[in-house]
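Not every chain is included here, but those present sit where they belong.
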Amino acid sequence: MIPNEIEITPELVAEHGLKPDEYQRILDLIGRTPTLTELGIFSAMWNEHCSYKSSKKWLRTLPTKGPRVLQGPGENAGVVDIGDGEAVVFKMESHNHPSYIEPYQGAATGVGGILRDVFTMGARPIAAMNALRFGAPTHERTRHIVSGVVAGIGGYGNSFGVPTVGGEVNFDPSYNGNCLVNAFAAGLADTDKIFLSEAKGVGMPIVYLGSKTGRDGIHGATMASAEFDDDSEEKRPTVQIGDPFGEKLLLEACLELMATGAVIAIQDMGAAGLTCSAVEMGAKGNLGVELDLDKVPCREEGMTAYEMMLSESQERMLMVLHPEKQAEAEAVFRKWDLDFAVVGKTTDDLRFRIFRHGELMGDLPIKELGDEAPEYDRPWVETKPPAPLDPESVPAPNDLGAVLLKLLGSPDMCSRRWVWEQYDHLVQGNTVVRPGSDAAVVRVKDSNKGLAFSLDVTPRYCTADPVQGGKQAVAECWRNITASGAEPLAVTDNLNFGNPEKPEIMGQFVGCIKGIGEACEALAFPVVSGNVSLYNETNGQAIMPTPAIGGVGLIPDLGKTATTAFKGEGEAIYVIGE
Amino acid sequence: MKARIIVTLKNGVLDPQGKAIEHALGQLGFGGIGDVRQGKYFEVTLSEQDPAKARAQLEDACKKLFANTVIENYAIELDV
Amino acid sequence: MKSAVIVYPGINRERDLARALELVTGTAPYMVWHDDAEIPDVDLIAVPGGFSYGDYLRCGAIAGQARITADLKKKAAKGVRVFGVCNGFQILTEIGLLPGALLRNAHLKFVCKEVKLEVVNSRTAFTNAYAQGQIIRCPVAHHDGNYFADEGTIRKLEDEHRVVFRYAQGTNPNGSINDIAGIINEKGNVLGMMPHPENLVEPLHGGLDGRGIFESLLETVA
């Protein structure tokens, strides 16, 4: 058992990833020393991943509005109108570090997380993509990571039943110690049945759904384990295991429940599950939240409040329900054999209160947990563009055929069939253009409309010139979508960079965002969702700046879909553009 | 020399397979069988004749290949 | 033609199969829940693909124990036509309606691609719309499609012309013995196959080769 009244030492604060001035901020905010559970909650809410403290300032500069945008950044996923009362819901998210530690499960749970983001909004997932970056093919860990990641993405998506229709794979030594696994998912919903995370109404039941809570991924694992428990190493696996079957049940149950009109608000439990989801739902709705952790379905005995608040167990959701529909809602979840438990209620006092065994384990101001999170304007330096290459300095190859073969055979250019043949890209029966084209095309069910999807970025361009590289990524995505015959609608982004505390890295980040923003503005291609992954560094070696862009386009008439294959002999070939 | 290797999930690691099996047992009327945890089992033959060396070899192979020590434990049984 | 599609939790191609049935027969199938007691009176019971119960333990093993499966066995014994695709085929072998078992693919990876199938026996109720020996296109998408049975069983299947589909030369995606892709039971009313004909039934899919199965059934019933 982890005692709640443990002394909060500077070491403990540091192990929670909080800087001394951030801890001071906590003390000022609550006017006393936090309990251990409260410290854990702050560490979860104020880490880079949840608070976006280094990136927020810059993300605000991105264009996020457009005539078709129904929901921009700030929810589980972005929502874009595609006419006829329907919307496409999509987002991309990274699972880089977990995939490096345990490639199969890390990638699998990454897919699971992004699918949940989409169906939490009320959308049935219809397509998935993934952007993967690995170390040099000759590096000793690369083969292991590649095969695990690809199998994990397939293992989860294939079982869940979403077609994985596109993505990217690159190799570069800068990813030797930090692979990138960015998962994209898109779903379809009716525009009048989009579900958001904002809680409404005082005294409403807060319901826990899905799988049970275990000690997965509790990041305090390193936290002075000897002090608490001798076998804590064994007790706290930091790796989350995916259960695609559980998630498939959760999808069906959620969509069935949403159709009953019982749901007021819903939020997926992602990183720092219970903490982030409960705080977000309350804070957005200007409501307090009270949780009784004794009601939370647990997989293991003797879990403490601290562990439950920080658990990253997968396939879980939090919902605010209309009280009169509670029985009906519970029946739906029982039918799908999932856990359903009322674990708390909304209050009118804007406090976040947690009880365990009848004891108050934490009592924090709910708005401040999010709003008062530190925000940094980190120093940055502009990336110096490299001196232009003198074409004369590169000798012309004398055997162009050999060069062509070498290009085609290179790890970055060769066919990706070995990857996408491990993904079920046909399930649901709507795949019109399969992987291997510019953009994949999926039919909007029961209609003659289609959606085009493409995922793009060229990290070496971003390394050379972040602004131009950012623009290029957007432009390439736009071209791929256009080339399939679709009208580009909007994008999601996944910004992967090194340590933002280094001004050169921050400069890459700022540059790429500027480039992405300018290109999206110019093309009327708004950013409706996204994710930032920083600190992708090992031993001081940062990854190449890798802002992956996931774009979605609309084909009003599938009969006008364009494909890459040449269609007949003797036809003229044109080059368009400069 | 023959040996058996048993690989099990560490405590606290989610075991969706075990959960599903438990559920099916219930439906089949085997409600009295519970706490199902699924693991892997391997039989191997070693050319090494010395038990101590054989065990050392297997330990090494378990760490590198048979078990994913991030989430799994392993046990070795040598036929001596 | 009336049909029913059984929905086990974790199945994910039930909508694909239902759509194919509706497209070809003009009637939407009943969707039957795994926990129901009975399958309605129909001409065809279809067991779709996916990952029933996560494919945990063994593919199809837990579905074999579901409540509805008892009625499935009963109706099959009475001669109702049963068509299992992919996970459905695995379930049919698990419950003994078809012989043998489906092992992990020989290369150990999930495989999703188009293969060529030879219609080895076009005299069944499921294949009479095809010509004997016809080669058709058909997608596969599975992790455990490697058909195995002991020698005696294989010989019997071959002798009795109960191998209905074979992966055509060079396209065996999983290591199945004798390139077996689909087999039928002795009475000829239960067919199981690994490939997914339901994913090649409309122009949008890039071909219509999968329709033959549904057309055969329609023809036989009518």
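Labels for the chains are A, B and C, by order of writing; each one numbers its residues from 1.
One rule holds in what follows: contacts are C-beta pairs under 8 Å (C-beta built on N, C-alpha and C of every residue); 3 or more make two chains touch, one makes a residue touch a chain.
Keep in mind it's a predicted model, so treat the numbers as computed, not measured.
Novice: Counting every copy in this structure file, what formula fits the complex?
Specialist: Copies of each chain kind in the whole file: A x1, B x2, C x1.
As a convention for this text, only the chains that are shown with their structure count from here on.
Novice: Count the touching C-beta pairs: is A-C or B-C ahead?
Specialist: Pair with the higher count of C-beta contacts: A-C.
Novice: Per the centroid of Cα atoms for each chain, what is the distance between chain B and chain C, given in Å?
Specialist: 34
Novice: Between chain A and chain C, what distance separates the C-alpha centroids? Give it in angstrom.
Specialist: Going by mean C-alpha positions, chain A sits 37 Å from chain C.
Novice: If I count partner chains per residue in chain A, which residues reach a count of at least 2?
Specialist: 243, 245-246, 337
Novice: Using the touch definition from the top, which residues of chain C touch two or more other chains?
Specialist: As it turns out, chain C has residues touching two or more other chains at 53-54, 56.
Novice: If you look only at chain C, which of its residues touch chain A in the complex?
Specialist: Interface residues on chain C, with respect to chain A: 9-10, 12-13, 15-16, 19-20, 50-51, 53-56, 109-113, 139, 141, 143, 196, 198-199, 204-205.
Novice: Tell me, which parts of chain B touch chain A in their complex?
Specialist: That would be residues 10-16, 20, 23, 68, 70-71 of chain B.
Novice: Can you tell me which positions in chain A touch chain C when the two form their complex?
Specialist: Chain A reaches chain C through residues 151, 154-155, 158-161, 243-246, 248-249, 252, 336-337, 420-432, 443, 558.
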